[in-house]
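What follows is a single structure, and I will ask about it in a moment.
Removed: one protein chain of the complex. Kept in place: all other protein chains.
When the chains are written out, they are named A and B in that same order, and each has its own residue count from 1.
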Amino acid sequence: MKIIIPVNEKNLQTQICNSFGRAPFFFVFDSETKDSLFLDNHAVNSTGGAGIKAAQTMVDNKANVVITFSCGENAANVLKAADIQLYKAMNASLEKNIEAYFTSNLSLLDEIHAGLHLHGN
Amino acid sequence: MKSMQDCIFTVINNMKIAILSGKGGTGKTLLAVNLAAVAPSAVYLDCDVEEPNGHLFFKPIMIEEEDVKVEIPQVDNEKCDGCRQCIDFCRFNALVYIIDRLLIFKDICHSCGGCMIVCPQKALTSKAKVVGKIRKGTSNQVTVYSGILNIGEASGVPIIKKLLTNSKTKETKLTFIDCPPGSACVVMESIKDADYCILVAEPTIFGSHNLNMVYELVKVFDKPFGVVLNKCFDGENPSEKFCLEKDIKILGKIPFDQDLGVLNSNGNIVALANKKYYDLFNTILEQVTMEVSHEATINS
Partner (left out) sequence: MKQLLILSGKGGTGKTTIASAFIKLSGAKVYADCDVDAPNLHLLMVQQDVPQIFDYYALPKAKIDSDKCIECDRCRQNCKFDAIFQNEFYFVDEFACEGCGVCELVCPVSAITFHQASAGDLILYKNDKRVFSTAQLKMGSGTSGKLVTEVKKQMQTAAINTEFAIIDGSPGIGCPVIASLSGVDMVLIVAEPSLSGISDMERIIKTAKQFKTKIAVCVNKFDTNYENTNLIEQFCQEKNISFVGKIPFDHLVVKAVNNGQTIVDIECLAGRAVIAVYERLITLFNKYNNKGESRND
């Protein structure tokens, strides 16, 4: 399965980004092949709909799980429609968050905020 | 004096006078409503579509209402083949493709129509979305137009556009445009067709600071303008100082007056409630008409 996480820097000790749509990078981990990579987030420069664009990136990269602190309404709807599960990130490094997921120590993200509702202006 | 006034009114009869201020709560609506009320015959346009208030004073009757709509795309998923050209085109990220269908985010869409043009399968067509409404009614000799933005919608620009278009085609009277506060795009939209602008300012540093902003705005739009100072009392007036420094015409001063405040806060048109206030606003209107007709003759 594939896990994708929004992060601040391209290393395993980095903190999870407190924004999903405007995170600078995404960490992609494939639990079967154990391959991983960092993607640049192109949504970061959007004036509006960044969460939606980032969610499209999740879909295009065939994510099964996304681990994040927060997620706006529109992005959450996209992920739900694509059957991607949302987990709540911990205040710890990327490495520790992945460990926590695989030891079933993370819970589902159920607090979806109304979104920044930026209309590109 | 009466007949000269009549002559002047004939000259400015078709004119549009916008009333704006950088800061909210300075008295735009007070001025716009009362000037319209003392004019022989006028149109009042409430372009503050986020927080419209003019109708509370006029209490218009014989209301006609019209929805304001924008066009957003809808998709025929049978025709869509997932080529994603629409997603690649959309600068607002309003479209998403999941598995086998296209999702459209109506609240993000800017109604530019681009995705419909781009789609090679013609799978995208337009449908209407209501973003607000406009209302027209009458209150004595004033025709009252109000625009209202629906809660949750981002921009009042389409509503202001419709207000101005409707009144332009149907009305040929002196028009007072009550603008939104600030100097953002909704304000620009409201003053686009104005023949003259009245800037309202209060005697605080907030007032003068924000007066500066709208002063820059009317200059960019090359609109003739003057200032009305509101809530004036004894003591230093930073806004008056600003006008003197920049050699800006002061059209009138409304004194700080507790009774006026109470009447106004209860939704009364103060000029109709008391002769003192009728004379105050009539004097300002005379000054405004002289300025506007002067500008009109210069430009003709």
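FYI, a residue touches a chain if its C-beta (ideal position, glycine included) is under 8 Å from a C-beta of that chain, and two chains touch if they have at least 3 such contacts.
Since this is a predicted model, take the numbers as computed values, not measurements.
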item	value
Candidates B:83, B:185, B:273 or B:296 - the one touching the absent chain	B:185
Of B:62, B:151 or B:298, the residue in touch with the unshown chain	B:151
Selected from B:83, B:118, B:250 or B:296 as touching the chain missing from the view	B:118
Residue of B:91, B:127 or B:275 in touch with the missing chain, whole complex considered	B:91
Missing-chain contacts mapped onto subunit A	18-19, 47-48, 69-70, 88, 111, 113-121
Subunit B residues touching the omitted chain (full complex)	22-26, 29, 50-51, 53, 56, 71, 89, 91-92, 110-114, 117-118, 149, 151-156, 180-188, 202-206, 209-210, 213, 216-217, 220, 233, 235-236, 238, 258, 261-262, 264-267
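Going forward, only the chains that are shown with their structure count from here on.
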item	value
Residue ranges of subunit B touching subunit A (in the complex, touch as defined)	87, 91-94, 96-99, 103, 105, 107-108, 110, 154-155, 185
Interface residues, subunit A side, partner subunit B - complex	43, 46-50, 52-53, 55-56, 59, 74, 77-78, 81-82, 117, 119-121
